[in-house]
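To start, the structure itself, in structure tokens.
What you see is the complex with one protein chain gone and the rest in place.
As written, the chains take the letters A, B and C, and residue 1 is the first residue of each chain.
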């Protein structure tokens, strides 16, 4: 109800602030009998963790996961699976000077208006650091989906106005931008670096593709597969839009060119991005999200303090000059969480 | 769980198929003491009902609402509020020939894959006709929000490649396209009419603006205001994308130009579309959705039947050549439902 | 959230007041492929309906059910299943004189304190009449459980201080008290009649037994099978207690005599009433509930009006002198709803 849980059967509840003692998640609804090791989880966390390259924040966190419950002799028991990640590099002093002001483009003002109190250290609960818990949960969801052959992959599709034109998925983990286009990786990296050197940051888009989802996942009317994926993606800080398949281009088209038709060999086209009537149709699921530039920048900006005075601010924490590279595994994690849940929900579709 | 409910405190559960006896909704969570009349509901249903102009389907439905419970002496009692709309013009014979085939661009294949059974009359539960129940519920949500001065308005922003350039909101209900741009209304109507005469249909976008939402609505982490609005919008059939504020354009920008700063007189800019950190920030909420062209068209199309044979189909029901005009009140309704729920959820934010 | 829904996967949402236009239910989560007819539902409603004998209220309601959605060609489609029962015999004039006072032993004061408004006609939403919707939903749950051989049966176990001593289940529908003890039926009927003639009412207990539930239904920790059954039973007006198996007698016992042991031929004893660790263990599920006497009686009683004045009241509606006979099918219905839900929830227990 207060927003710390997501999902229905495969349901995650997360906790933790940027500069608190720890982050973590309880997954309610992991079916019994799934092989799970801390290494499986750690591998995904390592893809998200800070300090991977000059293109990401220099905060140094091991992000070491500890499994606290729900796994016995290497196998899920069917009961609550809890995981925890200790924070180790909390330089709260970076934030002392921000306790009285509302950072531009951030959650500060909204949180203060809602709660009347605000953990100002690195954004507290509103920090992107909370996504570590999502990635841990997503790693478990991926293990569950792997059993069914479902494959999720995401990449940085654009940085600023530089767009990937081809998709070589094997390239994604080989470049710090996590783009799938080897011809654009350098230009994208340069755009991020330029932003960084100008004490600025830059936006981008992420594309996600899911293969081997059987037809029929997603629920009628309100919990359509695309609706719940949209919920999941927009629940990530900095995401400002999402589109499936042709997306906004479909809004400029005619049905005669936009309709997808089934054939005995699969779909004749995939304008819909693998979702029709809110359910997977057996084609690849394809969607893209818009990620705004990291609001924390070291440039001088105008803003307001709690007393309503106009003030200048400079933000001296360690921040990502572009969020996309580290969000790629987070997007995959949230996609996995949605699909694992929809797979389990689908078990009750027929007698 | 199976997708017929939406919301947490102001929670709607709908029922009804395109060609069944009736559609309706139960709202759980209408606070007691709200003045409600059938006329308040009917007024919104009339905006959505078919047959309003040559630009919409010619199906003839009175869409007369009956309040079945939850209102006593003109006032909500706090208990379940149920409303029902009888179907009256079910020409099921239009669909008999479609019982064995999967219509292109439709939910037919997905539903059959999921349930193993399909009400083929007009799409059954997957029909856009289910949105009548949403509009009825949204009318109640609007009454609740009216008490707080919240104003929701939507319009057709584009049809095909014709985009509104100005927003005269008083014009929306005066033209059958429901655009806010008087200079573009005619061209948009013509584009819809052309599609219709070519036995085709055309896509478009809808813009929604909400005024007077206080800062702090929306929940931390997973139930961010924009995430839940995205869920609500993508739960509408034919919606393929959503963006808030600058949306996908933000993904091409730098933080130095994209960050919004609070001032004592309000926000200096509104690139975020009124939502920061997943909560309303006091600025206007602004979002746009992409609506694909109605998949039902009378042109001959290739598709597949249940036995896997390639077949031709022609769809002879009565369909909207562009969904946007009639979706405008539906978008408002779902927005109202989300906001009413968030307003009530926010009551527990502080001791 | 506001109390009109129950269940997780097989989830019912009901509406309707004692003297409003109609009562009804939407079931979200009926799996597709289940044969359902209005007759199946009506049969159960007829067992609950008023006016069956001199031992029950003389209100005359046909309680005719109409299926509004979710069934196509005699089979569930997997989408929302809605049912409605029109009220036909609303003698609201009986209640006009009660609009200003709080009836003793009733919900009147609590509802007024909560909502500040109260539908005083027959108790409005707090009337036992709402259970008609539960019985309709329970009839669908029974059909689902029938597919698995699960058998639910309930009976009046005691009236006042007269307790059944044997259980001949074939006798239950043959006597107006719905007891299972042919030797006590007459004495129980007399006790009820005496109460009625004294303008009074009398309490009783109901016993419910469920056979053929496989081991493993019910969820760990909070949603134990017995916990959810207790929730379901205490959600019925007038129920003041519940016990499973030996129940309160177990609290006087030693483990050496209370422990049940599994054997290759089933359980050696069933002190637990078929639930261990919150899950069915394969033995018969057995529980009993305590039902207080109907608070509406025609005797003069002292009470208070809205202004806080002490007043006398006499309640002249038509009421059951003992609730048990008509609650028997309601108890079965709620048990079926819980078990259907637990059966579906259990589908996700293992990979």
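Here is the rule we go by: contacts are C-beta pairs under 8 Å (C-beta built on N, C-alpha and C of every residue); 3 or more make two chains touch, one makes a residue touch a chain.
Predicted, not measured: the structure shown is a model, and the values here were computed from it.
One of C:61, C:181 or C:243 touches the chain omitted from the figure, and that residue is C:243. Touch with the chain that is not drawn comes from one residue among A:69, A:97, A:212 or A:309, which is A:69. Although one chain is not drawn, its touching partners on chain B can still be listed: residues 1, 9, 29, 31-34, 76, 78-80, 144, 147, 220-221, 344, 347-351.
In the full complex, chain C touches the hidden chain at residues 1-6, 8-9, 14, 102, 104-111, 113-116, 125-126, 130, 158, 160-161, 195, 198, 200-205, 214-224, 226-235, 237, 240-248, 250-256, 258-264, 268, 271-273, 275-282, 290-297, 299, 301-304, 308-310, 345-346, 348-350.
Where chain A meets the missing chain, the touching residues are 1-5, 8-9, 11, 13-17, 20-24, 26, 28-29, 32-33, 66-70, 72, 75, 77-82, 84, 114-119, 124-125.
In this section, only the chains that are shown with their structure count from here on.
Look at where the CA atoms of chain A average out and do the same for chain B: the two points lie 26 Å apart. As a whole-number value, the distance joining the C-alpha centres of chain B and chain C reads 38 Å.
The geometric centre of chain A is 46 Å away from that of chain C, both derived from CA atoms.
For chain C, residues touching at least two other chains, in rising order: 1, 9, 29, 32-33, 78-80.
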